[in-house]
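One chain of protein is taken out of this complex; the other chains stay put.
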Amino acid sequence: MSRTTPAGPAAGNGGITTWKGHMRSSRRSAAAAALLMAGALALAGCAKGGGGGPVASAGGTPVQAQENKAVSAITVGGAEESRGPAPAVPGSKRGGTVTMIDRDDFSHLDPGRVYVNYLSTVSLLFTRQLTGYRQENGRLTLVGDLATDTGTTTDGGRTWKFTLKEGLKWQDGTPITSADIRHSFERLYAPFITEGPTYVQQWLVEGDYRKAYEGPYDGMSLDAIKTPDDRTVVFTLTAPHPDFNFTVAMTGYGAVPKAQDTKERYDRKPFSSGPYKIASRVTDKSMELDRNPHWDPATDPIRNAFPDRWHMEFGVQAQNSTDRFLADSGADRTTMTFHNPLSPERVQEVVGDPSAMARSVRGLTPYTTFYNINTKRITDVKVRQAIIKAWPAKQIQLVHGGEANSGKIATTVLSPTVIGYEAFDLYGTLAKPTGDPEAAKALLKEAGQPNPTIVYAYNQTPTQEKVTVAIREALTKAGFKVVAKPLNAGTYYDAIGPVDNGFDVYWGGWAADWPTGSTAIQPLFDGRLIADNATNYSHLNVPEINAGIDAANAITDPVEAGKAWAALDRKIMEQAAVVPEYYRTYFGLYGSGLGGVEFDPMTGLQYPLNVYVK
Amino acid sequence: MTDATREREPAAWSGPGPFLSVRDLSVEFATEDGVVHAVDRLSFELEKGTTLGIVGESGSGKSVSTLAVLGLHDPAHATVTGEIWLEGRQLVGADERVMEGLRGDAVSMIFQDPLSSLSPFHTVGRQIAETYRKHRGGGRREARARAVEMLARVGIPHAAARVDDYPHQFSGGMRQRVMIAMALVCDPGLVIADEPTTALDVTVQAQILDLLTELQRESGTSIILITHDLGVVARSARRVLVMYAGRAVEEGSVREVLREPRHPYTWGLLGSMPRLRSDVDLPLLPVRGTPPSMLAPPPGCPFHPRCDHRRLVPGDACAADRPELSPAEGHRDACHLPLARKREIFDGEIRGRL
Partner (left out) sequence: MVRFFLRRVAGAAMIMVIISVVTFVLFYAVPRDPARAFCGKICPPQNLALIRHNLGMDDPLFVQYWHWLAGVFTGRDLPQFGECAAPCLGYSFATREPVFSAILDRLPVTLSVTFGAAVVLLTFGVVTGMIAAWQQGRPLDKIASASSVIGASLQIYFVGPLLVFFAVDTLGLLPRPAYVPITEDPGRWFVHLLIPWLVLSIIFTANYTRMTRSVMIEQLAEDYVRTARAKGMSGRTVFLRFAWRGAMIPIVTIFGVDLATLLGGAIITEQTFTLHGIGELAVRAVQNTDLPMLLGVTLVGAFAIVTLTILVDVLYAVIDPRVRLR
């Protein structure tokens, strides 16, 4: 349900996260492992700032309904909720400088090129969208950000109208107009914008959006966006998209001023519409933000801007930042991190230290991991179900460092952070977390294949080698013959990308782009999207599911749509297209001199907007 | 030695006794295998302005004893006992700073291989000048002028230009001249030349020896000439000391020792040297056997295991008693054979073959 994915494997652009939002790679394994470990703590019911705090269910007890409590708190607000200022934070104070340390610099700041969670987090400070998420006491509300409300549609989601608030200004004091918004969307068609989300681009034109339009820089404009006056923007989509107002909450659809658009160079220094502007920036080293005097809190229902300045330092490894937070001395007391998780070897120390725990941020991220089952190769659903039955979920979790260092064992495709999520456990994984070889054997017998061969491809890292041993043992016990194929970490995606990849089972991960089922399910399980290097790695192509996706996409009521997506989740699990692995969690620290540091369930990271210097 | 402006006149020694007197000098080295008795109760004297040749095989203690004169043995490993009197001063056990002041000034040394013995990293001028400045003080320019003067004096052409050259830019003979210039820069009373010509061509050898003789004549320096080459001794020295296994076995004037050698080892040395006029049909008379180990030198006369004449001494005294140098003065040798018997053997068996 986030705009992007939390730190995963990224072979990508040095960004904090995956560029594909899936698959583990050794380079990122430290970050990934560090993320994993946060799990158990959230599970212990101590999640803070939303994101859900499911109760541990090690004994195989039924999944508790409260797991998705925080999620059901996500609501779609109206004009009332969209009014500024942002909800008050008790005890907060204005002034001071907050330091932010992290491993990586922000690879992109041009909104059109932002797709990863970490970039979205920093963008909250200076980039505004038409809509956004207001966070208050762990409850999330979709509200109008630049717009007066969350948009209106009268035809089931095909035409969307947004009205800009009054008094919106850029950092130079010029007004933010509908022409700027229109420009912000049109420029996404320019050839240099390739990294961001592409939903809206595809929804506004027919056919290949790259061929249809090349951006506004040569004077051409897009007919699908109309600006009847300075404060009104109307989008006409080629098909209904009832959750379009969620889509435009992505940083990728943030506002860029027409007069200040430096095209390629905008990425280096974007123009602010938010409470801060970039004062200086040294790539890979530091960035300074100071107040944008033209930002009016009365227009902004989302952003509290307590500190006067932000000082950001990059290149700090998780181990290093953890030690600094634990030492909590000098300027580090007013330091936080957006992304750097607790380093795994310090988890036990922190858990046993109440003063450190008081300065920790924990929560369930929108990121889920799973093992794809190649349905093109394993065509018999009973064989696929047997794999899930036999799967050694608990053993794998132990390899990853036990519950404390890994995520919560997953049993569904949807993450608990998605609207409408329903907890279910079709294969009794939580009851028998070490696998049920007898049940698997029975399924294989029914399928008439008592000893099918499974080609398991994995990243050749020490951890993955151990995971592979566990998988091989468990599947062999159920009668499978396992052929393990180690892959080079650097080329893992290239190897599993082709439809005809020759493997049966391989790891993957995903996070929805916004908290409805559409981006959690469609990219992964819409059979019409199967192509080389596409996201449907299980190659599932079931007409009933494809039709179900279309139907769910057409439902305008978020709650009803949520139910439809949950039903699809169950269908996909019945098809056994993936073996769910974890709902991942985040666990990080911050300095004792800060207040209001919260978990952001949208990004799965620390949340900057309510932070204040004590 | 003729420059009257100098404070000290090292060559003008006129005190009682000889210019250099070495008495009962012993040098022992402690090694992992045991104690090496490199020099064993060596005594000799050197008159002012004369040359003493010390001959002997490698390892006979020639170099070790002269290094003891300079006090160059590391006290951590070497034990030096006995007495060394230079101009009435006892050098054994003298303070290191006193010795530093003497080295290069009152006593200087010329080494065998001028290429390895000169610093490859410094110009010859600097090497000469620093010796001068160390002992005489004075500024760089004065010292440099002195270096040029010395180079010219030892016969290096274009000395003023070559003073800034490095040793590797000189030929072997020229390098040895540089060594000599360096040794003589402070007009030392005593120069110890350790095999100064061994590494040189025969023609150059003669030039170097002539140069040394000439310089000695000019400044009245005393020279100890260490060599294993009796030809060199014959040419340059007045007296000669033959060493074997750390001991003096024969001593006398060059004429006495070369014409009428008395010790069987000296016979062997002379016999191993080819002569232009000798009969080509007669084989040389090399000393049989090998030099003894200095870790455990033979008792009695150290030469007895190699001596062809020990059976002539009754009671095998050669293996039991150490023969002392005798007579007390003049041509002396250390052998149990009576003098007459030695003369007889030399005249009868040896002379004809030399």
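Labels for the chains are A and B, by order of writing; each one numbers its residues from 1.
The rule is short, and it goes like this: a contact is a pair of C-beta atoms (placed from the backbone, for glycine too) under 8 Å apart; a residue touches a chain by one contact, two chains touch by 3 or more.
Predicted model, so just to flag it, every value in this text is computed and none were measured.
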item	value
Candidate in contact with the missing chain, chosen from B:119, B:272 or B:326	B:119
Touch criterion as defined above, residue of A:137, A:221, A:280 or A:329 at the omitted chain	A:329
Omitted-chain contact residue, chosen from B:51, B:65, B:108 or B:176	B:108
From B:41, B:134, B:228 or B:341, residue that would touch the chain that is not displayed	B:134
On subunit A, residues whose C-beta touches the chain left out of the figure	4-5, 11-14, 18-21, 27, 105, 107, 115-116, 191-192, 194-198, 202, 208-211, 264-265, 267-268, 282-285, 313, 315-317, 319-320, 323, 327, 329, 490-491, 493-494, 513, 523, 531, 533, 535
Hidden partner chain, residues of subunit B it touches	70, 72, 76, 96, 100-105, 108-109, 111, 113, 116-121, 127, 130-131, 134-135, 166, 168, 182
